[in-house]
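The complex is shown incomplete by one protein chain, all other protein chains being positioned as in the whole.
Our next item is subunit A:
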Amino acid sequence: MQLLTPEGERVHHPDFDIDITAEQLRGLYRDMVLVRRFDREGNALQRQGQLGIWVPLLGQEAAQIGAGRALTDRDMAFPSYREHGVAWCRGVKPTDLLGIFRGTDHGTWDPYEHRFQLYVIVIGNQVLNATGYAMGQRFEGKVGDQDGEATMVFFGDGATSQGDVHEGCVWAAVYDAPVVFFCQNNQWAISEPTERQSRLPLYQRARGYGFPGIRVDGNDVLATLAVSRWALDQCRTGNGPVLIEAFTYRMDAHTTSDDPTRYRLADELEAWKLKDPIERVRVHLVKQQWADQAFFDEVQAESDELAAGFREFCVNMPDPPPGRIFSEVYADEHPVLAAQRDEFLDYLHGFADASTGAQGGEH
């Protein structure tokens, strides 16, 4: 399913079309440019030793912005760990993402305020959590008409081999849970191509579970937006679940700990660069005379400013205090652990520099 070709031509589809104004398309362009810009800054910060790890989204901006902008304030989203674009759409500040990548915090945003859960590192785990959440939405009667709620869960092609994803689909189907399974097929699970996960296109798996599955051009923000809106509407009106396979490409490494040149050919990346999600929108805006150079310059300047603020915030984040190790293990204070904490802090206070918790060494 495609509504905007890589060459920036608008095409139409009998089932999934979309009316989009110049202003709305400029907004989607701005979203994608800003998200890409701070994503690149995250990569650079890791390379400079300021972050322990960064998980790049380069190339997946349209899939994430299309899905993220389809969600309403009532809906709940469950991310994996690469959903910086969805986080952006849910009003999570990019700097709020830094705590978990720099290691100063484990969860910086309020998942209920933003209707966007915390990042999950364990592969596929969040799919079952989202299914359970969506079952709750249905049991509480929040499903049935246009005012209903829905849940969208994000995972990758690699995760589709995990038992959790299979079981999530089984449960969601038999309980009519209002959940959109949003699979970003970026073609690579670290070094393993999608052929190592599935013999048939991933969206076709939905048929076996008994709900609709659809593949969308995940580098086409309009198509992703249209399909995501349709899927969420299906769910909120009581016709869920739905599987969306957003066919996209991870243009950078799996994480900053990975080196994709070891397992894939540069030609493949070059071919996907021609399908860049941002470029086709830029071309279309120009062709339609929906944006002038001043607009593009303004977005560029805004993105540079965002990145500078992101960097500034990152390098000034303080290390957490040593007592923090113990403070969130249980919801309430636990006497045995409190005793271990006190013993530990006493031990640290025996050192000349007890401020960071490090026992000598480089800190």
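In the analysis below, a contact is a pair of C-beta atoms (placed from the backbone, for glycine too) under 8 Å apart; a residue touches a chain by one contact, two chains touch by 3 or more; residues count from 1.
To be clear about the criterion, contacts and distances are computed from a predicted model.
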item: Per UniProt record, name of the chain withheld from view ["NADH-quinone oxidoreductase subunit J", "Pyruvate dehydrogenase E1 component beta subunit", "BolA family transcriptional regulator" or "Branched-chain amino acid transport ATP-binding protein LivF"]; value: "Pyruvate dehydrogenase E1 component beta subunit"
item: Hidden partner chain, touching residue among A:159, A:246 or A:281; value: A:159
item: Identified contact with the non-displayed chain, of A:5, A:104 or A:204; value: A:104
item: Touching residue (missing chain; options A:192, A:333 or A:346); value: A:192
item: Missing-partner contacts on subunit A, residue numbers; value: 52-53, 100, 102-104, 106, 121-123, 158-159, 161-163, 189-192, 196-197, 262-263, 319-320, 322, 324-326, 329, 336-337, 340, 344, 348, 356-361, 363
